[in-house]
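Heads up: the structure comes next, in structure tokens.
Note that one protein chain is taken out, while the other chains of the complex remain in position.
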Amino acid sequence: MKKFVNKPEDFVPEFMAGVLAANPDLLEGDLEFQMVKRKDRPVDNKVSIVQGSGSGHEPAHVMAVGPGMLDGACQGPVFAAPPVDACYETIKALATPAGVLVLVNNYQGDRMAWDTAVELAQAEDIKVEQFWINDDVAVKDSLYTVGRRGVAGNFFVMKACGAAAEEGKSLEEVMAIAEKVNNNVRTMGVALTSCIPPAKGTPIFDIADDEMEVGVGIHGEPGRERAKITNADDITKTLFDAVADDLPFNDGDRVALMVNGLGGTPPAELYVLYNKAAKLCEERGLTIARNYVGEYCTSLEMAGASITMLKLDADLEKYLDAPAETATRIF
Amino acid sequence: MKKFVNKPEDFVPEFMAGVLAANPDLLEGDLEFQMVKRKDRPVDNKVSIVQGSGSGHEPAHVMAVGPGMLDGACQGPVFAAPPVDACYETIKALATPAGVLVLVNNYQGDRMAWDTAVELAQAEDIKVEQFWINDDVAVKDSLYTVGRRGVAGNFFVMKACGAAAEEGKSLEEVMAIAEKVNNNVRTMGVALTSCIPPAKGTPIFDIADDEMEVGVGIHGEPGRERAKITNADDITKTLFDAVADDLPFNDGDRVALMVNGLGGTPPAELYVLYNKAAKLCEERGLTIARNYVGEYCTSLEMAGASITMLKLDADLEKYLDAPAETATRIF
Amino acid sequence: MATISLNTIEKGIDTTADTVIRNESYFSDLDGLAGDGDFGTSLATGFKVIKKDLPEIDKPDIGAMLLKLSMIVSKHVGGSSGPIWGTGFMKAALPSKGKTDLSLTEFAAMIGNAVDGIMARGGAQLGDKTLLDALIPVSEKLKEHAASGTDDLSAVLRDCAEIADKAVDETRKLVAHRGRASQVGERSADTPDPGIVAIATILADWCKANGVDYAPNAAEVQKASA
Partner (left out) sequence: MATISLNTIEKGIDTTADTVIRNESYFSDLDGLAGDGDFGTSLATGFKVIKKDLPEIDKPDIGAMLLKLSMIVSKHVGGSSGPIWGTGFMKAALPSKGKTDLSLTEFAAMIGNAVDGIMARGGAQLGDKTLLDALIPVSEKLKEHAASGTDDLSAVLRDCAEIADKAVDETRKLVAHRGRASQVGERSADTPDPGIVAIATILADWCKANGVDYAPNAAEVQKASA
């Protein structure tokens, strides 16, 4: 197994301990519940934004905690939903009179866990609501899911809600923003290789040397088709068209464009994809108001990428521009 | 080839076009010379910091251009030094009365190219000096090199010199800072897999499923030994001890600690390594004043990581803390 | 009229814990045939805590006891079973709040509420090859008996055990549509659903514990019941 791992069962708590150790001023955590939170939150007059899902998608989710983003997050084992009690404790730890908004990626396991935790918390009079993110255009329904999957578009929901909450918006207002982003964001990904969950020790799917999985899910779920690998421009066009046609995005729209690496693809290749995607935007008369190239939602060490596009209005653009800070940083 | 590539010979210009397209406000470039520079530089009263080396190490080098970091950079083909004229044109484009400092990673090809370019520029009365970075403790001398290699420690030299130049320091002063950082920074890396240069189309070295190359160079050069893969903690200790013993770092020192991914290793694994490295710092009585976990100097899609440690003084700490901005960003 | 007391329910939970703990590896083996092989371990982890804590926890009424059990299950049971069983206990707790005795009608309503909650939680329907294929007919049968006004709780329990037992074989040929077993698609046909086996075994063991004579038919339930 070509991975840096100690005991597979310690992989998640150890990487989380690393995240906490690397951000002592920003974060604190409770590793019993695989939970991380902003050290300076909750505060009474601000809606808390939380999230939690399987591990292996870093920087989503615990590494997206910070000012202007998430107030807290918890992780499950690799590719498995967090246990209900982790979700419940995370809600409780971030509970404020202004309320808690849980942003849930639309997978059955995550939904069940958060659903249960939200009800438990509500039974204790904690003000909490949840919102389901489903930006993946690849498949309408698939293994693991109930409707479309939530993938890298997740970042934009967190960013906008984080900024709105920071501005003092109410729980209902922040939920409305989550819904607006989710309605206007679309993603599709492609995998060139599989990945190896530490506890499994073997690839989660087989793929030939000249093949790619178009529309892959972030846990390796099958997508639209298994195809021969073509060149970077053709692949970009396939992903981009699937995304751009789905909403659809129209001539004159201002957009945010993301090229997200799935974990094993190096920076230079992502910029080759961005170079083509930017041209495709121009061809459709779309103005890129803001762009994102890097790793936002990975699938362990899978080689591959996804393209996400968000249709903007003045409000959303303002929220994307707002300052934010997370465990992931350069300097 | 599990890569996003069009024609292999277009790989470098296309990714650079992507970097420019993604940073229209920050950067401008001249792709004839595979060169990128800050849009707002040079200015008369500031020393320009430039760098250039082979491609495949992104974000080094062109993606490290920005306020508080490099003023300009040029790239060669994948893993090959930039041509002399690219180096020369980069110096010329950033020339200022305050001078240009070229930070050269210590490889024979890079040294020869920059050496020649610097002499050509000096012959035209451009004020320019160069400094050779050699932080890799793995081998004293190796294939491709003349003395120790320059690897991820490069980041700290750029950061400190960038901040010092921004502060208005003279060319001589900035060079002294480069030297101080270089004297106090050490790195060692490990590779779990090889990587595939697009033009070559095959791995640059063979490595068995249960093997790792300890002390690998960023072009896949052999290191200290070919060993069986052990667990993350043991690997971290091997790298860390090699780094910490070399200077040596002493009880009570304040340090900057970097865990750098080589391209194919996902974020979670880097934090597993950081978690252990932070403990090893504590055991040695080293205080981590600032930390860095992510991709700073890659080797295409190689799975692997390196550990870099810089011994700090008040001056260097101030320079690391100073604001900076590059093509690589999160938001 | 016959009522079901807090104490009876507490004893039923204790019996359930024995059943689950005893079958830890067998239930996981069954899950391994088409799923990810964690069902037995996940459930047993939670019920070991229940077995230990049950005597000590505050039991002012049935609802309070079940809510506490719901918290234990949610906290300690992983996979789909955590939310599913946790929800079952939580939804059972609501209508039994403040009560220490339940009429059969009230008991049937409590089970019905748990079943509705599980359906809402996981989106599964009758025929999706989940434990609901046992629980839904059991719940219907309870309502039927309650409507009939019967006092023969032993007969009611026997009927329920029989219905759940039948579900094991009736659903064997189906393809799973929920949970990890759904990922292997057709490969899940011809294997029994471990959730259904668990419900049938629990009911068979309740019969035994209450002196009700019932011999299970499904091979897996025979093997799993004490």
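So that you can tell them apart, the chains are marked A, B and C in the order they are listed, and the count of residues begins at 1 in each.
One rule holds in what follows: a residue touches a chain if its C-beta (ideal position, glycine included) is under 8 Å from a C-beta of that chain, and two chains touch if they have at least 3 such contacts.
Everything numeric here is computed off the predicted structure, so don't read it as measured data.
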**Asked** Where does the absent chain touch, in terms of which shown chains it meets?
**Response** B
**Given B:Tyr88, B:Trp132 or B:Phe156, the one touching the chain that is not displayed** = B:Tyr88
**Asked** Considering the entire assembly, which residues of chain B contact the chain that has been omitted?
**Response** 77, 80, 83-85, 88, 108-109, 112-113, 115-117, 119-120, 123, 143-144, 146
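The rule is short, and it goes like this: only the chains that are shown with their structure count from here on.
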**Message:** Measuring between Cα centroids, which chain is at the maximum distance from chain B?
**Reply:** C
**Request:** Could you tell me which chain's Cα centre is nearest to the average position of every protein Cα atom shown?
**Result:** A
**Message:** Centroid of chain B to centroid of chain C, CA atoms only: how many Å?
**Reply:** 60
**Complete:** Here the gap between chain A and chain C, centre to centre from mean Cα coordinates and rounded to Å, is 35
**Prompt:** Hey, what residues on chain A touch two or more of the other chains?
**Reply:** none
**Complete:** Among all residues of chain C, those touching at least two other chains are none
